[in-house]
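Step one of this worksheet: look at the structure below.
Shown here: the complex without one of its protein chains, the others still in place.
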Amino acid sequence: MEETDEINIILGGPQGSGLETISQILTTAFVKLGYGVISDREYHSNIIGRHSYIHMKVSSEEEPLSLEYPVQIIASMDAETIFTHQNELSPDGILIYDTGVLKVKLEDVKSMEEEVKARLKNVTVEELVNSLNCKKLGINFKQILSNLTEEYNIPATQASRYISAIIVGAIAKILRINEKALTYALNIRFEGRELLVKTNMHVIKMIDKIVGEEYEIKLKKPKPRHKEYMVVSGNDIVGIAKIIGGVRYQSYYPITPAADESLFLESYERIIMENGDEIGICVLQTEDEIAAISSVIGASLTGARSSTTTSGPGFSLMVEALGWAGNNETPILITYYQRGAPSTGLPTRGGQADLLFTLSASHGEFPRIVLTSGDHIEAFYDTIEALNLAEKYQVPVIHLLDKFIANTIASIPIPNLSEINIDRGKVIYEGEDYKRFDLKNIISPRAYIGSKTISWYTGDEHNEEGHITEDPLTRTKMYEKRMNKMKLIETETPQRLKYTYLDEGRDYLLISWGSTKGVCIDALKTLKKVDGIHGSHLNIKMFSPFPSKEVSRIISEYEVNKVIMVENNYMSQAAMVISMHTGIIIENRILKYTGRPIYKDELTKAIRNILSGKNKREVLINGA
Amino acid sequence: MEETDEINIILGGPQGSGLETISQILTTAFVKLGYGVISDREYHSNIIGRHSYIHMKVSSEEEPLSLEYPVQIIASMDAETIFTHQNELSPDGILIYDTGVLKVKLEDVKSMEEEVKARLKNVTVEELVNSLNCKKLGINFKQILSNLTEEYNIPATQASRYISAIIVGAIAKILRINEKALTYALNIRFEGRELLVKTNMHVIKMIDKIVGEEYEIKLKKPKPRHKEYMVVSGNDIVGIAKIIGGVRYQSYYPITPAADESLFLESYERIIMENGDEIGICVLQTEDEIAAISSVIGASLTGARSSTTTSGPGFSLMVEALGWAGNNETPILITYYQRGAPSTGLPTRGGQADLLFTLSASHGEFPRIVLTSGDHIEAFYDTIEALNLAEKYQVPVIHLLDKFIANTIASIPIPNLSEINIDRGKVIYEGEDYKRFDLKNIISPRAYIGSKTISWYTGDEHNEEGHITEDPLTRTKMYEKRMNKMKLIETETPQRLKYTYLDEGRDYLLISWGSTKGVCIDALKTLKKVDGIHGSHLNIKMFSPFPSKEVSRIISEYEVNKVIMVENNYMSQAAMVISMHTGIIIENRILKYTGRPIYKDELTKAIRNILSGKNKREVLINGA
Amino acid sequence: MEHEYRTKLWVDWCPGCGNYGILAALTQALKELKINPQNTVIVSGIGCSGKIPHYINVNGVHTLHGRAIPFATGIKLSNPNLTVIVNGGDGDLLGIGAGHLVALGRRNIDIKVLLHNNGVYGLTKGQASPTLPIKIKTKALIRENIHENINPITIALSSGYTFVARSYAMDVKHLKQTIVSAINHKGASLIDILQPCVTYNDIYTREYYEKRIYKLEELEDWDPIVNSEEERRDKYLRAIEKAMEMENIPIGIFYQEKLKTTFEERISQRIPTYLQKPPAKQKIHENGRPIISLTEFKKIFKNKIIEVEE
Partner (left out) sequence: MEHEYRTKLWVDWCPGCGNYGILAALTQALKELKINPQNTVIVSGIGCSGKIPHYINVNGVHTLHGRAIPFATGIKLSNPNLTVIVNGGDGDLLGIGAGHLVALGRRNIDIKVLLHNNGVYGLTKGQASPTLPIKIKTKALIRENIHENINPITIALSSGYTFVARSYAMDVKHLKQTIVSAINHKGASLIDILQPCVTYNDIYTREYYEKRIYKLEELEDWDPIVNSEEERRDKYLRAIEKAMEMENIPIGIFYQEKLKTTFEERISQRIPTYLQKPPAKQKIHENGRPIISLTEFKKIFKNKIIEVEE
């Protein structure tokens, strides 16, 4: 059997049954060994019982950027996983399953959605497995667990907790992950709970013995480029960036997939440093999102770096206050994780359909920054840049991320802290006749409430002191002062915040934004390697102010019918923004709105279809 | 002195001192005599005391469409009016003022905004009046009133109520309005309160005697084109349209300039018809705008035609529920009166800066109709069409109006009721296995809750029954079902709802939307008459779905540097929508964002500047 | 044939969740009342609780987080002949939706609110809800709760609800009976339903409740019904006093008054045809033509119309 430099895995089972444990242990072990890992978690808006799965890629060459089908391993905890993912396994792949579910028939699987069932044959797991063209690794879960309960005297009711160890063991065996790495991973997962580590290791070893040596996939020896890696979700990395970037007040109302970021911050609310100094972060769970953003604005007025974090439904409630912040030149950061929309939509799934909304949310006109990030590393730096931009220009900043970034766990190098600046903008601390909205400059110095000044603020149009005015001329000046910031920001923002451009040839240009970045880069590479066509990739990061000139210039280097949008929405919203600002109408569009991420294989195929002139609009639907 | 076919008037005084009474009496009298009238009310966000004025045009030829400076009469109730409007009077015009304020110096006028004062000379009214180059009609208000209190035995404290009659009298004299028309108007204003009619008439006659015959402006004999006219504000006419169009449930949260529409409806909550049938309209004042829109959606689900009405801050709170309606294919009508923004902005002033917001408000993508109206008559028909469209396509409709339409009072012919259709769309009343979101057609038949069916609704993605689903394929189909409505609506909507086009020549093209329609048409006429250049005018009515093809075709008939946007905002939002959909970038822009309407004179001048190549962007600032 | 009040959908709450008890009690109540499913609507918010309409075979409107009450308000006011039941979580009704909860009390609209009180935000994985007392640390919380709790009973009382009760999700019989009483009551009703969340709330468990719960109706002198103006003050104060008990937890009807008119009645005092021809039931056209003719129009809007002088 040949060695491979990457492998794709599906781990599936009911929500609440330990999938995340499996994933965490495996990921830790892989990274410990020097592999790069990326994994997406797909789950229903449900606490216990519905089907959930983890889709991961492990690479010996690099930190992988995207996911793809088919996979080489499917590890199923239940019958539903097998039914659901039956078509996703590569013919040379291995299906890990519980022999205890062989008799289950499709119609018996109550938790499965009717619409999905309706598309499948009503067979038993056994019939299905038999029909599959792949290696099959059946394990009698019940037996393993009953051995365990005997040996370790574990109550039968708790035995099911060790199903995760069965799966970990099977995969570890197939990939020949060494015991040291697994022990390390178990120790991290069960933090000092010796007994759990031991018991789990015991199960893993049992599996190692049971599974035949013919079950093997040879992964190449890893080539790590760093000595240390972080294994983080997007929520984590943004939380970390906020701590480094100086956020000391965050308020939020719980919502998927944003809340975990606040819980992360809350778990770091008190940090004691080497020198004894302490960092304290006030994390407030509010009564709703209106209160969340309002209190963040209040905090900002006193000089705290403050932010809130939310998703679509929550942001929809924030837009009135967003306008207040814009009108009052108040720096705030809104970390916005898009999810499947509209309305409550697909609360635990992903999407990129809120771009246009963020660009014009709230009545009236005011300057705002809308910044997106393409991956975890960007999300880290961008969070800090966003905090700086907010204070430098005294504007609200929307950092537009999505569920794929939020919930994807990736191995990334440790950020380079020496690259980081903190810029708090123009601040003054005292002044007798201080005027908060001094018209002398576009950016008037901020004085924090609580310093040696007095300021007034109002959502109404105001004069330099911050008092209400309805004078048409003062109105015009103040309006222009605010709106002129857009030009200023556009001029001063460095390229790296506006877009990333991977220039590898003029055969075609993929344009994406946010989390679709990685899969575009990977598709590009594949098409180069496999098809010998050389395309480039533009990932737009800043949408407000929009870098029209640069985007226009780059696009103009390509034939317009070789330019292809890749977006996780229906309308191709970024294409609309591009035409709005540049007049260039891009008709080639690869779109997906199932709530699942775009996979490399389907993207590659769609690009081929477009370049061959077969289609202008390709709609992707892969993924369970 | 020559006869004129139109006259412009400013009536000014403190908020709460009876300006509206003056305006109503004069307007009624003018219309009774066969003149056309339009009048805009400008007022501060204040109940009593700040400066307020009414700007009106009276025409003997037609129903006037726009306002302009300079005016031929300024009638001032106080010193502030004279200071504020000193530059707005035509040299052959007449200033009506109270000789009692002659000694007042600018600095004594406490209610005047500091920013405005700072631009004026600190003189007395007397000095100012003397310096003005116009006819002056000073009246000793105090004396008139004390005569009155004596003759009619009116308590001195109530005398100030008759200041309005002094102004009416003076203007009536100057314009030679006959007593019959005035009596008619007083009777309408004071509805059966005989004494008030008599007293007011008495004052008017006193003034008639006092004012010299040399004060005269000769208005041409009117040429009315109809036997009857309605004198209505925009709020009124929309309320009337809702009654005719079948709105039976309206909920709202008070906000300027929308609330008056609901109060109007409330005053018609019970209508007893000829045949004894009754119409009952349930008008609910809710606890906030979120409740307003939510309850409207609820009402719609039961089959009531229902609507809410709001302005920017309120709409900002409605956007989450808007998405629910979109996702659940629920017809609702939101009548949206824009006002000075962002945030609370200029609560009692106008603007057109919320267009982009309405087009993408709420997270995610769903079909919506955004319709604007250019004047009162359009607003009437469009309200009914909006109700029909909402039900026909089962989508939320935003009818985007603004403060200028809301508060402008105009004389219009009685609507042609025989032109009106009521289309309730596809409805079924019973069905065993009814599926609310049947995928067979883009438009599935609605069943009202309370009919012989059972339906489910959810903001989550759903299957045909309305139950939650996360199946990627059902998701895709349901998403496409919804979004396909946009194409369908675009195809089926008649031109009259998409735009109005006044094709009078190819020298230039003005593009506007909403309330700027009238002033564009008037500027066009003036430029034709005075400058001999022949331009055309496109007023876009429907913005979602956007009539790209038609707009594109019309624009392409002009040199692009002869195409000029006219908008009451900063960013030229309609230009952005045009470029987004057609790729055409229109750089000539005449913009205003003082909160005041665009006046014919400044618009005409700005068009000249643009056509002469002097400027591409003209910012207008006229009006106090 | 008897109507089946349960749909066939698989219920996706956690095994052992108190919501199963609420679902059972509610469907039993509907069945007992032989309620017409086509004239009944369950309106819910967002949360584990919010899923309940999908499991019940009457009209179901699963709305937005916190907004079930205003949706229900529109439904009820446009068609007052419908039976309208609101199901919501404690986060939903007392956190993000508290303003609407208060407003419903002020109106006394005939809507029944079933509050699924589990002390946590279930569907978002166990954050503290507004009913979780201070200092409590459930297993999903990183630190102990530093917010005080709201007592749904006192909030309902001070907002003007005319039927205020508490019941317990696992006492299906009691809860069913309480729901039946609420549906039979005319006016804004709130039932605070103590609902164990087995996954996130390891403090307010079945054991916790079952040790402490007692029934008000078993008290000798308990009569929560206000029959006259004179009784109101004392019965109101007694209800509040009972609501303040924490050690032992009373369930049952705390307060009920029948003197107040409902909002629907108040509207029909202004619009006499309202109850027979509410907004949802009016004919608004005749073969596509508005029902108001030109003559009628001129009469209705006469004060806006001016005839030009000849």
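Chains here go by letter, A, B and C, matching the order in which they are written, and residues are numbered from 1 within each.
Throughout what follows, a contact is a pair of C-beta atoms (placed from the backbone, for glycine too) under 8 Å apart; a residue touches a chain by one contact, two chains touch by 3 or more.
Fair warning: this is a prediction, and the values are worked out from it, not measured in the lab.
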| item | value |
| --- | --- |
| Option touching the unshown chain, where A:Ser131, A:Gln158, A:Thr302 or A:Asn441 are the choices | A:Thr302 |
| Given C:Pro53, C:Pro80 or C:Pro130, the one touching the chain that is not displayed | C:Pro130 |
| Residue of B:Glu266, B:Asp438 or B:Glu587 in touch with the missing chain, whole complex considered | B:Glu266 |
| Contact residue for the chain not shown (choose from A:Thr453, A:Ser544 or A:Thr604) | A:Thr453 |
| Those residues of subunit A which, in the complete complex, touch the missing chain | 28, 31-34, 180-181, 188, 191, 224, 226-232, 236, 240, 243-246, 248-249, 251, 268-271, 273-274, 277-282, 284, 286-288, 290-292, 294-306, 320-321, 324, 411, 414, 417-418, 420-424, 448-460, 466-468 |
| Where the unshown chain meets subunit B, residue by residue | 16, 44-50, 110-111, 253-256, 259, 263, 266-267, 285, 287-289, 313, 343-344 |
| Subunit C residues that touch the omitted chain in the full complex | 94-99, 102-103, 105-108, 130, 134, 143, 146-151, 154-155, 157-160, 233, 236-237, 240-241, 244, 260, 263, 266-267, 270 |
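In this section, only the chains that are shown with their structure count from here on.
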| item | value |
| --- | --- |
| Between the pairs A-C and B-C, the one where more C-beta pairs touch | B-C |
| Between subunit B and subunit A, distance of the C-alpha-averaged centres to the nearest whole Å | 45 |
| Averaged-CA centre spacing for the pair subunit C and subunit A, given as whole angstrom | 38 |
| Intercentroid distance (Cα basis), subunit C paired with subunit B, Å | 40 |
| Numbers and ranges of subunit A residues touching at least 2 other chains | 44-45, 313, 343-344 |
| Touching two or more other chains - residue numbers and ranges from subunit C | 46, 64 |
